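The complex appears here minus one protein chain, its other protein chains still in place.
A, B and C label the chains in the order they appear, each numbered from 1.
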Amino acid sequence: MADVQQPTSGMQVVLGALSLPKKWRLGIGPIIAVIVLLAIVMAAVFAPLYVPYDPSQMSSTNRLQPSSAEHLFGTDPYGRDLFSRVVTGGQVSLLIGIGSAIVSVLVGLAIGLVSGFFRIADAIIMRVMDSLMAIPAILLAIALVALSGPSITSVIIAITIPEVPRVVRLVRSVVLGAREEPYVEAAIALGSSMPRILWQHLMPNTLSPLIVQGTYICASAILTEAILSFLGAGVSTEIPTWGNIMAEGRTYFQVNPGLIFWPGLMLSLCILSINLLGDTARDILDPRLKKREA
Amino acid sequence: MLQRERKSIGLRTVQRGGIVAAVAAAAMSIPMAATAEETTITAVMHSSLRVLDPITTTAHITRNHGYMIYDVLIAQDENFEAQPQMADWEVSEDALVYTFTLRDGLLFHDGEPVTAEDVVASLERWGNRDAGGQLIFDVTDSLEASDDDTIVWTLSEPFEPLINTLAKQAAVPPFIMPARIAGTSPDSNIDEHIGSGPFVFVEDEYDPGQSVTYERFEDYEPRDEAASWMAGGKVVNVDRVIWTTMPDSQTAINALNSGEIDYLEQVQVDLLPILEANPDVTVELRDPLGYQTMGRMNFKHPPFDDKRIRQAALMALSQEDILATMMGDPEYYELCGAIFGCGTPYEDESGAESLLAGGDQEGARARLEEAGYDGTPIVLMQPTDVASLVNQPVVAAQALRNAGFEVDMQAMDWQTLVNRRASMDAPGEGGWNIFFTNWQIPEINDPLINVMLNGRGDEGWFGWPEDDDLEQLRADYIAASTEDEQLDVARKLQAYALDEVIYVPLGQYNMPQALRNTIEGMIPSPVPVFWNMEKRD
Amino acid sequence: MQFKSRNFDRAETILDICNLSVCLPDQPDIAPVLDGINLTIRAGETACLVGESGSGKSVTSLAVMGLLPKGSLTVSAGEIRLDDTDLLTLSPSDMRKVRARRIAMIFQEPMTALNPVMRVGEQIEEVLTTHEKALSSKVRRGRVLDIMAQVHLPEVERIYGSYPHQLSGGQRQRIMIAMALVLEPKLLIADEPTTALDVTTQGQILSLIAELQERHGTAVLFVTHDMGVVAEIADTVHVMQYGCIVEHAPVERLLRQPQEEYTRKLLSAVPSLVPRPTRPAMLDDNVLEVRNMEKVYAQGGFLVRKAGTLAATGVDLSIARGRTLGIVGESGSGKSTVARCILRLVDPTSGEIRVAGTEIARLSRRALRPHRKHFQIVFQDPFRSLNPRWTVSRSLTEGPVNFGITRRDALSRAGELMELVGLPRDALARYPHQFSGGQRQRIAIARAVAMRPDVLVADEAVSALDVSVQAQVIELLDDIQEKLGIAILFITHDLRVAAQICDDVVVMQRGVVVEYGPAGEVLSQPRHDYTRSLIEAAPGRLWDFANFREIRTA
């Protein structure tokens, strides 16, 4: 049995990679992604410090202006400065993205651990999760936003609920897989209690896939926010988001394409970067892919 | 009736469309021979038709549908005058007995003749739902069919506006349907759609929310007069009319541009440039009067239970700001401080000076100060999914804030708003303080039709002002026996309503329609009608 | 012991590898994977390539096939001549024509080497459709059935339409051989073809290869780590280490007079099949007693309740303090089930398990926990038995801390344990991936021993290790047993290992104990047929590798 392929774990690869940075052949993509994302985040966070206009200041004489020196991206149907709105809109869009990712991951992790651990709870939880997955996410989200009013919180909740079952399934499958690992059995033999094993041995296994999953949720949440706005169930337009700027502007697409183009560009760049980072994280953290390339 | 000069909005276009139409209508007294090929008009309407019962709902689209397949006893012409449609009428000397005589040749779509019984049943169901109708029935002694063609309506006391109420196209017009259908409870929807109007509803092709199809009613006998608004001869020159809905206004415009549809009921003014370059499409104003946009405050809860704070709010608002944001192009809006609308017999703008002058922020601040406004936030409801209503709250919220109000603007879909405005709870507990909506001018142009002027508190319209003076003024109007007296009462109402800020008229706007040049002869009217119209190749 | 001793001097040279070097592309600073290999095989010859893991023997075979993983390994120098053609100069499509027609290969794990979603007959037939396009489908099928019969597959028609998972390991390997030989190639490369098989099956496959080689005159390059197999089948032996061939010689010369130090070391590490001298029983103090234990794996159905699978039944055994009991058997014999039941990693269906005087078979998980320190386990796979995210010290202190020992005490004990298992104390701060397989297995042993158990279960604990490391770990276990007086339950499929470490042996077959007695008796005078067949199938059983001579039977 000398030549059996040696199984490796994700962390091992990460640690190995850390000690051998040369092996990190990430390419230029992720680096650009990090730069773009950082730029967008900084632009959004510090928007109040540099935007030329109050993003909610209307002017009925300045409606739907094209790009100009005064209004870099032009103005929207209320005469508000589009540039100020787009960069400020990043705040809420990113908040929704990151918020949804964190909430989904935390809730999913908790439920998934319970599900992977308690066999009886598992049956019930998985049925409920199957049901939630079966309900079309957008319809559920529209209904939820209608239920609780179009606030940021309710949009986050609406995006989170359909994501949770996916996270739960992921966590549960990792937990069930890791349960069979000899080191977990060794821990049982060492007299460790089940909750302790769950938390100290099993839970850490879920972290790398959750980080990857979290980035994808973040990206898709930003996108879903836009679609909710498009369908008329997004955040109130008093608070700009990329989604509701586009939703407001979509009627004027042919008259003033900038209303879709600029927020769409920011949104797409942002999601693109997040997805690229997610892919990179997965490539690094997924031991199976790494093994093949080694 | 007073003949007042009409203040026209976008006069050039109206005249072009309107005069051509009128001439064409006069010339076409004989129905055209059916052409070899079926003519179909595909029209994109402002909203989708979901409710088919024109008595249970006041939705415009359902009323428009009603005028397609039903007919009315008496109809309003473009001079706001009542004209015979299905019936002629006579009034007794004491103004207590009205006798209606049905004209010959009236048939329902199922082939049955229209009888006086049907009319009575239809009027009774209508009277149960329509605010004006209720007032009439309050003073009704009897409503009977004396023979197959004659209806006799006996009142206990005179009700001067009876004929106008029957003729109106606002809220719920009294459509005539067979007695068996009119027997449906006024609280449930009818499930059979048979009228005696110029078009037949094609049940099989009805797709709620998407499309509805009408066919020409071959046995309809139009009157001989030229068509004018809802009155006159409804001559149908096309075989089929399909109403569809397009949720995306840009899609609709593109479809019109490429000839996939024939008619677009409303075009957002901002999008007109897309159509302008196209020589095959005409953009025009169909209805010279258009809409009134307005705000209503809640009289039940602070701070708007205080007249001075209502006044402060009124002073803070500027019609120009709101209308400009809504419409963009000044050709399509008009400042108007008249609660009964401009271009109507009762037009009067007294009391609306600040609204017309771009607001009076200082005055508003001072009035707020004087009233001792304590900073209670105002719950302002903003619908996000109705294009013609999203702007007013946003602009108003800013103006109110500038005047010193604390504004809590809450976005919601229109259905939530409609539900929430019915709540009499405190604003913090699911109630509200102020919201905005739009009316077609014929829906508000007199003291009986205008629901906002109801001062009966909880029984009245949302906002629930409990105001005996207001009620007295309305009673005066009913009791007024001459047109001059009526006009006088209307003027008093205008002054009173703006002083008490019963509601805030925010001006008048109009949405142009667009049609392919193959469509000719559409008559100018608040209700888009498809009779008189022709489609050539 | 009869070795092959044919002379190939006059036979035609089939494969000639000259000065072959393979390295990682773009990484010149890393030592080449193969460094100047020279190797010649002649018609009818079996050349064995032996070495420990990482020595480069598999890379050599893949290089010959032209199947080095693209982008990660490239040939940097040398020639591979097959009948005077240098394979390295062939275009990919010409190389494809060489494969299966002139060189064929069989792999270690027949389960993964066969496409799981294709019928095995089709997979053999694909060789013909690829290389002999002219054949009619009827002829093709006939040839496939014929070669299947030649590899002694039963009911060839049925097996033709079977999927790999429906066949046994031996049958799958026969399919692989049939696939390799259907076009009668001149060279067969066999990369550890029997390593994943049970010992009795291994014997059959080895003789099958020999038989077919005889019939077709095929040259065979046989890659293996198992000296027993080498002794059975090799004509010539090439010993590899670190990508070089350190010694090559005809088999008998190599086994009798190894020239190189490395070869000697490798041979010395092969455990002998002769049981070690019986140790006197210290005390009749049984710390583990298993009585009539049974384990049935239920096959729960939602609607239909199927009969369960009987994994082990009527198991009786006991171990005294300081003694080692071996359980031997082939895969599926139930030996691991017994171990897992005793550890209560699975719950036995019935029977008694008494550890240090306490009956544990029926205790609830919670009630069991305080007793866990009495029995510990060491698993087979050294790479999965330690939590990769934990430092060694955390792994070593987990158990003691569970039992109320302070972290500080546990830590100092962990240091002692590291020394006990022959690792430096300062290695405590490191992570498992920084250790080799043998070192990890030492850590796993230290972790088990940290609990001061009465019983240590070693479940195939040395099976995944190279022989030289294996010998060290066995020595360590012995050492620890001596120092601490632990009873060891040693589960293995390898009779040689069992012979070297066990006092008593249990032989299991299909869940049943067929023979149980002192190791010396069971392994030298087996009473049961199954035990006898196991011993007879052990390759090279008559040779005493460590002493370079035949086994001297007493």
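Everything that follows uses one rule, which is that a residue touches a chain if its C-beta (ideal position, glycine included) is under 8 Å from a C-beta of that chain, and two chains touch if they have at least 3 such contacts.
Here is the rule we go by: contacts and distances are computed from a predicted model.
J.: Among "Sarcosine oxidase subunit beta family protein", "NADH-quinone oxidoreductase subunit K", "Peptide ABC transporter" or "Hydrogenase-4 component B", find the name that the UniProt record gives to the complex chain excluded from display.
T.: "Peptide ABC transporter"
J.: Report, in label order, the displayed chains that the undisplayed chain touches.
T.: A, B, C
J.: Could you tell me which of B:D94, B:D224, B:E429 or B:D458 touches the chain that is not displayed?
T.: Checking each option in B:D94, B:D224, B:E429 or B:D458, the one touching the absent chain turns out to be B:D458.
J.: Of the residues B:H109, B:R129 or B:R365, I need the one that contacts the missing chain.
T.: The single option touching the absent chain is B:R129.
J.: Among C:K4, C:H131, C:H152 or C:R430, exactly one should touch the missing chain; which is it?
T.: Answering carefully, the residue with contact to the hidden chain is C:H131.
J.: Looking at the full complex, which residue from C:R42, C:K57, C:R99 or C:K295 touches the chain that isn't shown here?
T.: Counting the whole complex, the residue in contact with the absent chain is C:R99.
J.: For a quick check of understanding: of A:L72, A:V107 or A:V128, which residue touches the chain that isn't displayed?
T.: Residue touching the chain left out of view: A:V128.
J.: Where does chain C touch the missing chain, residue by residue?
T.: Listed in rising order, the touching residues are 65, 67, 71, 96-101, 104-105, 107, 109, 112-118, 126-127, 130-131, 163, 165, 176, 179, 301-304.
J.: Residues of chain B in contact with the chain that isn't shown?
T.: Residues 48, 50-53, 56-59, 62, 129, 131, 171, 185, 187-191, 206-211, 244, 246-248, 250-252, 254-255, 257-258, 260, 385, 413-416, 418-420, 422, 424, 430, 437, 439, 443, 451, 458-462 of chain B touch the chain absent from view.
J.: Identify the residues of chain A touching the omitted chain, counting contacts across the whole complex.
T.: Answer for chain A: residues 29, 127-128, 130-140, 142-144, 146-147, 162, 219-220, 223, 226-227, 230-232, 243, 246, 250, 253-254, 260, 264, 267-269, 271-272, 275-276, 279, 288-289, 291-292 touch the chain left out.
The rule we apply is simple: only the chains that are shown with their structure count from here on.
J.: With chain centres defined as C-alpha means, what is the inter-centre distance between chain A and chain C in Å?
T.: 46
J.: How many angstrom between the C-alpha centroids of chain C and chain B?
T.: Their C-alpha centroids are separated by 88 Å.
J.: Taking the mean of the CA coordinates per chain, how far is chain A from chain B in Å?
T.: The computed centroid separation for chain A versus chain B comes out at 47 Å.
J.: Can you list every residue of chain B that touches 2 or more other chains, as numbers and ranges?
T.: none
J.: Any idea which chain B residues touch chain A in the complex?
T.: That would be residues 248-250, 253-254, 268, 270-271, 273-274, 320-321, 324-325, 328, 382, 384-385, 387, 390-391, 394-395, 397-398, 409-413, 415-416 of chain B.
J.: Taking the complex as given, what residues does chain A use to touch chain B?
T.: Within the complex, chain A contacts chain B at residues 56, 58, 60-61, 63-64, 77-79, 146, 149-150, 232-238, 250-255.
J.: Mind pulling up the chain A residues that touch chain C in the complex?
T.: Where chain A meets chain C, its residues are 1-4, 6-12, 15-16, 181-183, 185-194, 201, 204, 293-294.
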